[in-house]
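Every protein chain except one is present and positioned as in the full complex.
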């Protein structure tokens, strides 16, 4: 099992989610983070001019997937739906998972995903 | 060392926390996420009827534990306290940790947990 | 590649960030969590006296770094900038990463970091 | 002139003013987080723009002596020329002309702010500002002139509109519908959930709107007298009843007690009682309130299932609430006016004429203005701006 | 009738109205996030329900001519029958009877809304709605009748209550205590922290309550005269002083300057000055404010350590603040009334009788109503609903 952690633009969430659902993913979690990266910051407007906010709102999406699923396909789906081509599109990280348990049923392993 | 990441119902936090403390866990972190899974969404009421919100509020609990602790016992404690038996109870994932450092003292390794 | 996850005091964010930037780190993400640990809670004041909030605001910083970077130096930088010496300074955890992908360009591997 | 009346109308003017910030919160809270500031900006900029336009020409078109035909006022009050601190007995001999002008200005502002409804979450803000400047002058001012202006044709016909059911509510309701048709639905409408992001803001707005409405309806008596009292009592009763009924209807449908329902129902009650406020007895206010809950509930339900993304339901609530209020005035008026229940069955017909003409005029003219502006500069934000949210992309701000 | 008085009382009515939305924010902000909307819903629904019940029967029971014994009004004003735009000199010859009615209505609303305190975070909303309908009619209306009604026995006795210290505050304080005992503490009370989730809301509420109170106390003069001015000045002085003292007491205890303390103290000051507002000199208002801070601080401290989860402290603040205010009126009254300091030591005794009888009546009758409703439908939400939060489970909404 792997956990895919990806940092994406907030406005891309619905597209990514739909894309993943079409690929058979059933579970995922998302939370709001602020990020730093090659995107230099967002300009906001104050009382008399602009100022730059370095920390940019991003969403972190976590999806644990079973090894039965083709991970590259999933990654491609995310990229397709989250890409704009401009700095700030975000990154995907793959993390190993040792075990997974469903709280409701106490079942363990890949099959709960 | 392992990190236990679990997604639980917000209303179960206090119970899970107490359960874990009784088992000797000392540190943990929690944050608010939104999740998708076998639970189909929550019905909310608008101005003239219901609508369904697909993303459901969950809490993500992160607990790094030393290998000296019996991880199954910890998992069981979480399950006991977080279970309602209805879809949406959430999942537990086990992730390997390579090292842990306490910022205050620079100590490293299992003993800081 | 490794992911450094660290839980720090919110007021230390800017210092830690600057420190890391000076060491050549380019990307990172942060989010607000609440934590339990050796710090016993924060006292707040209500209508007629104090009460203690057990869950303390912390920030979780996630930094994925390439293996080319000296991880100990990074850890030291974090410690230097986040330390106050009082309970509650937080912890750093090191997690293995199997792969990293940049969404914008589809590039993979260490070089995107 | 009378000190008591000046004091009263002046304070009422302040109360009507606060309705617009109230609306900013009421509307803002119903939207997604990424567009709250924009909605508030539309409401607040309405204050500025309408004030300036009213000063220059709007007041004159609405309230200067008729230029013939009862359709529109002339240029006599251009730049508020001749509008001074003396009374202008055509409208009231108890208060300074300037006070009448500013009281009416507040009505114009709130009307224009309500029109932000169909622009929600997708507006090209610059186009909005141009739109409302034009709309004020060629839609609002004429209709105000018909009903209240010196020589207005609806006034001459005997149509009753105590505090603006036609001028404000029906007008803005159907204008919003026209705009919604021109501007088109939001991206993702009826596909993604667009849940309200801040219900306490909605309630804060409701509180401010409610107290503001005391000034709106009470102040429309233009004097601190029995009529003002009656209007205020009726306002309160209708709103209370309507909110309760709406919430109960919704409870039977969903099993939940929705506070949004309570607030929306309250608003519908406030709308419906507006034309009737000083003309009916409290028991009639209760009935008007109860019935409007059902009518607007129906309209809103229908609208939200339709393809029409009139996002904050100015049409369902103000439009239909206003229609019912106008008709109900023809049915229940009994104080200082006659109606069906006092044997004047013609009044219902007169009211209906007012309703229909207003609907046709506002719908058609608004549609044309919207189309033209859309052609020249686009009423809508770009797709990308809409995705990211208007707050960040057009205002450079976020909550 | 006098235009100035109509203008004044009408606007004051609006100000008293805004206290209820203000309370919604004051109370809502003190709760956990999952129950804010519910608290606001209880406040807003009080507006609707009390208005309808007041229309039907509440006003009549309170203010119709006594049916004998000074205990309750009759049925003369059922459905506001006969309550019109003429003055009703029994209460005031300066304003229309309808205006007196609606001014009093706003008092009833805010009183009922305050009672949401012991229901916080655990209410069966349907039971709450039924509860307040009954409570208004058989607790509030009679007590209002005793003190202000035509033929009320406490009025006859000579009890002084300028703007409702007994009727509103002591009444609601001890009613809340009774309800708290019946409904029982929240799950986790005194085990889990139940910290306030939105302090700015509390302050917003405070601002609205404070300005509303100018209408509450000032308007109780029922005329734009010196008494109104005095009442308003005293209101402001007492609240300011009490807030400051409370904050300082708390500073000595905790080393922090709590803005919640400042707000709660301010509220206590507003409560305490209510019965005295038009009867005392400003210096006495300062003393009343300073003393009430200490009294209510003590009551709240005791309560919050006790097993009684009277969650938002209507008892500690309104109950005890009201008691002190009533007694203080007997001590300091010197304008248009006599008291201890002007040589009428009997007044303190008269005040005490009013306090005691009110406490006993409201506590006992409220307890019985609560018990009966609890038996039939349960005053409390289910355990699961309470866990998840009333907002989602009963209202289907969330902040």
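When the chains are written out, they are named A, B, C, D and E in that same order, and each has its own residue count from 1.
Just so it is clear, a residue touches a chain if its C-beta (ideal position, glycine included) is under 8 Å from a C-beta of that chain, and two chains touch if they have at least 3 such contacts.
Just so it is clear, the model here is predicted, and its values are computed rather than measured.
*Asks:* Looking at the whole complex, which visible chains does the left-out chain touch?
*Replies:* Within the full complex, the chain left out of view touches A, C, D, E.
*Asks:* Of D:156, D:360, D:377 or D:399, which sits in contact with the chain we cannot see?
*Replies:* Answering carefully, the residue with contact to the hidden chain is D:399.
*Asks:* In the whole complex, what residues of chain E lie against the chain that is missing from view?
*Replies:* On the chain E side, contact with the omitted chain comes from 2-5, 7-8, 11, 15, 198-200, 203-204, 206-208, 210-211, 214-215, 218, 223-230, 232-233, 236-237, 240-241, 243-244, 247, 254, 256-260, 262-263, 266, 282-283, 286.
*Asks:* For chain D, which residues lie in contact with the unshown chain of the complex?
*Replies:* So the residues of chain D touching the unseen chain are 1-4, 6-7, 10-11, 13-15, 17-18, 20-22, 24-25, 28, 36-37, 40-41, 44-45, 47-49, 51-52, 55, 79-80, 83, 85-86, 95-96, 98-99, 101-102, 105, 125-126, 201, 204, 208, 394-399.
*Asks:* Provide the residue numbers of chain C that touch the chain removed from this figure.
*Replies:* Missing-chain contacts on chain C: residues 11, 14, 42-45, 50.
As a convention for this text, only the chains that are shown with their structure count from here on.
*Asks:* Show which chains lie in contact with chain B and also with chain E.
*Replies:* Output, common partners of chain B and chain E: C, D.
*Asks:* Work out which chains are contact partners of both chain B and chain D.
*Replies:* Per touch definition, common to chain B and chain D: A, E.
*Asks:* Counting C-beta pairs in contact, which chain pair has more, C-E or A-D?
*Replies:* The comparison resolves to C-E.
*Asks:* Sharing over half of the contact pairs with B-E by residue number is what counts; pick that pair out of A-D, C-E or B-D.
*Replies:* Overlap exceeds half of the contact pairs only for A-D.
*Asks:* For chain A and chain E, what's the span in angstrom between their mean Cα positions?
*Replies:* Distance between chain centres, rounded to whole Å: 51 Å.
*Asks:* Got the chain E residues that touch at least 2 other chains?
*Replies:* Touching at least two other chains: 395-398.
*Asks:* For chain B, write out the residues touching at least two other chains, lowest number first.
*Replies:* 31, 43-45, 50, 95-96
*Asks:* Please list, in label order, each pair of chains that touches.
*Replies:* So the chains that touch one another pair up as A-B, A-C, A-D, B-C, B-D, B-E, C-E, D-E.
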